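Only one protein chain is missing from this complex, and each of the others stays in its spot.
Chain lettering (A and B) follows the sequence in which the chains are written, and residue indices restart at 1 in each chain.
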Amino acid sequence: MLNRVLKRIAISIPVLVGVVLAIFIMLRIVPGNPVTTMMGEHVNPAVIEKISREMGLDQPLYVQFFRYIANALRGDFGTSYRLNRNVTGIILEAFPNTVKLSLLAAVIAWLIGIVSGIVAAIRQNKLLDRLFMGVSLMGVSMPVFMTALVLQYVFAFKLKWFPVSGFDSFKAMVLPAIALGWNSAGSIARMTRSNLVEVMQNDFIRTARAKGLRENGVIIGHALKNAMLPVVTMMALQLSSMLSGAVLTESVFGVPGIGRLAVNGIETRDMPLLQGTVVFTTILIILGNLIADLLYNVLDPRIREGA
Amino acid sequence: MTDERTGLTRGNREDQEGQMSGETKGFAGVREEGRAAEEDFAGVREEGAAAEDGFVDVREEGTVAAEGFAGVREEGAAAEDGFAGVREEGTAAEESVAAGKRIPDSGEAEAQLGEADTWQDKLRTLVRQNKLAVFSALLILLMILAAVFAPWVAPYDHLAQSLTDRLQDPSAAHWLGTDELGRDVLSRIIFGARISLTVGLLPTLISMAIGTVLGLCAGFYGGKTDFVIMRLADVMLAFPSLLLAMVVMYTMGGGLINIFIALSLVNWAGTARIVRSQTLSLKEKEFVEAARSIGVKKWTIMFRHILPNCLPSLIVLFTLNIPSAILSEASLSFLGIGAQPPSASWGLMVVRGKKYLFSEPWLSIAPSVAIMLVVLAFNFLGDGLRDVLDPYLKEQ
Partner (left out) sequence: MKKKLSLALASVMTLGLILSGCGGNNTSSGSGGGDGSVPAADDTTAAETTASGDSGVDTAGFMIDVLNADIQTADVQKTSKDYTLPQNIYDRLLEIEVDDAGVSKIVPSLAEDWDISADGLEYTFHLRQDVKFQNGNDFTAEDVVYTFHRLLTVENGVNTELLDQVKGAAEVIEGSADTLEGVEMVDDYTVKITLKEPFAAFLSCLTAPGLSIYDSEATEAAGDQFGMDPAVTVGTGPFRFAGWTFNDQLVLVKNEDYWKGAPELPGVVIKIIPDTETQTMMFESGELDLLDLDFVTDAADRFLETYPEQIVQGPRVGITYFTMNFNIEPFQDLKVRQAVQMAIDRQAILDALYGGRGQVEHGIYPYGLIGFNEGQTKISYDPEKAKALLAEAGYPDGFTMELAADASASDTVTMALEIIKEQLAAVGINAEIKNYDESTWLETRKAGELGSFMSTWTADFNDPENFIYTFFGNEEKTRIRSINYPDTAVMDRVGAARGIVNEDERLAEYQALEEKLIHEDAAWVPMYSRTHLWAVSSRVQNFKPVWSGVSDRMYYGVSLSE
């Protein structure tokens, strides 16, 4: 077991390095000196040169890269151009909000997704199937920011059940979490449905049915248990799309999370901030994948370790 | 996993015997034609796929062509026979699962197994069973037609401003009202379909082409090639796609062309993984072994023998990837790094219309609905196609 875990971790390392390298290269094909970009109009060229030197931008690219990796390993993602603050500090300040938002959204996504998936599978190709799948797919089919806006309009602005913005109370978190979670519910519902449908064809289910178990009992007792395993692996995939969606949800609801930082990075062309945010987020996703894989191993010892 | 599924099919071997020889001929024919004309097999296949029952056409074409090359065919006959056989078996297996899984009550399932094995039959199954998918396909077709013939379909010039008629309510003259510069919203949506559908189709096509080639190479060559490509794919898959697209847009700046590039670069890895895993299992099959043993070139095997067998998965994947590309464009527009005015993508229309949400809500709701419809349509179509075409993708 320990071996397997270590091996799995070891596989993640090149991915991690690759991710940092990819982002690093992509951001550095930007033409022009990033310092000029960051300093705006009224700056002396000598100052630009001095700052470039301080930031190590006069060094060859590979030196810069290894320096970045070395610093990143120590938890230092550099200094934001615009804010003149340590990027790691900014990210960690925002991180808890994104975590809260994503966790709550995940719970909601699972609720909507699994319930719809089960109902759809039981009533396969019937009206209820279409209805429930339709509802859960609707979240995926609207642009997230529009879903967010509509929820905000209806439930906060018109009905006044929730505050329009903010993230300082549980009540304030509900709408952003629904906006984000609904967006992920569709794929969970779809997967639950197709797994259930498939599992229900298996002999043991037929046996169970033949033995006269009631339909609901069959589904919940046997089928669901078997169908949920692959859904667990989806957690990791969900994490990725959820963090993408968070960028938009956070902007609409004014949640001070890391998605906002990425937007700040783009808007103000703050390369270290954008770089730090993307690298940090990606590390989270890799860790999420890792954990999901290991969890899968734990849940299903039969599973054969893939190549 | 595939082994289990093969097990389910033993029963239908008989039903397929009859078609086998025809199938063989057809396949061989396509091969010959491809070789002679130096034409990319994948290309032929893809075209075929676009026309709904295209595969059958390709086969027929192939047969005609094949006759001209009868001599050459002799050589590879053994291999092809093997190939066709395995292929039939595989298809039947897939089909039985697909068909079986869709019908909880067993009686109907058995009835289907026998017939649902050619492309025509699969589509027939789809048409009969999944009205929603068919309706979706029609809707998509309608949108594509509207986009192509936009100048004739749209009631007004989508760029013509009329500042005195701005922000009009829907009326007989302007079915969806006018926007903040007095442009006809319906016309803008029809023209916007050009951009939004292109954003959906083109980058998806490019990224899948990249993913397919890389996946084939990884699966077929294995070893270092596999390792490198798959780690690269791991890296790409690790990124949240929107953030990655944002990074690309940061580097290259906003605009449609850059969106194409960003989305093409971002989404290839998923395809590569699926194609690789299919290649891995396919390359162990007898027909590949046979082809190899008679010295068929590797690229030939990859593109003429393995790729066609991945196509069902690819078609399904293609259908399901399009919506995410369309939504990504909308998201990028929301962040101000997507399509740029005055071009009217649906995403941009939503973002611009959002400003008037309280006074003229249809400005953002109309394009939102357009996005929602097309995204749902592709999803339903994809689901339907998956059910009849492809068992591999269920796990993805």
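Following the convention adopted for this analysis, a contact is a pair of C-beta atoms (placed from the backbone, for glycine too) under 8 Å apart; a residue touches a chain by one contact, two chains touch by 3 or more.
A quick note: this is a predicted structure, and the numbers were derived from the prediction, not measured.
**Q** Among B:G215, B:P240 or B:G254, single out the residue that touches the unshown chain.
**A** Of the listed residues, the one touching the omitted chain is B:G254.
**Q** If the hidden chain were put back, which residues of subunit B would touch it?
**A** Contact residues on subunit B toward the absent chain are 159, 161, 163, 166, 180-181, 253-255, 336-337, 340-342, 352, 354-359.
**Q** Can you name the residues of subunit A that touch the chain not displayed here?
**A** Considering the whole complex, subunit A reaches the absent chain at 1-2, 5-7, 9-14, 32, 36-44, 47, 73-76, 82-86, 88-95, 149, 152-153, 156-157, 160, 163-167, 251-254, 256-257, 260-261, 263-264, 267-269, 283, 287, 290-291, 294-295, 298.
Here, only the chains that are shown with their structure count from here on.
**Q** Taking the complex as given, what residues does subunit A use to touch subunit B?
**A** Those in contact with subunit B are residues 11, 14-15, 18-19, 22-23, 26-27, 29-30, 124-125, 130, 134, 137-138, 140-146, 149, 153, 186, 190, 194-195, 197-198, 200-201, 206, 230, 240-241, 243-245, 247-248, 251, 262-263, 265-267, 269, 271, 274, 277-278, 281-282, 285-286, 289.
**Q** Once bound in the complex, which stretches of subunit B touch subunit A?
**A** Answer in residue numbers: 97, 100-102, 104, 106, 129-130, 132, 231-232, 234-244, 246-251, 323, 327, 330-331, 334-337, 347, 350-351, 354, 357, 364, 368, 371-372, 375-376, 379, 383, 394-395.
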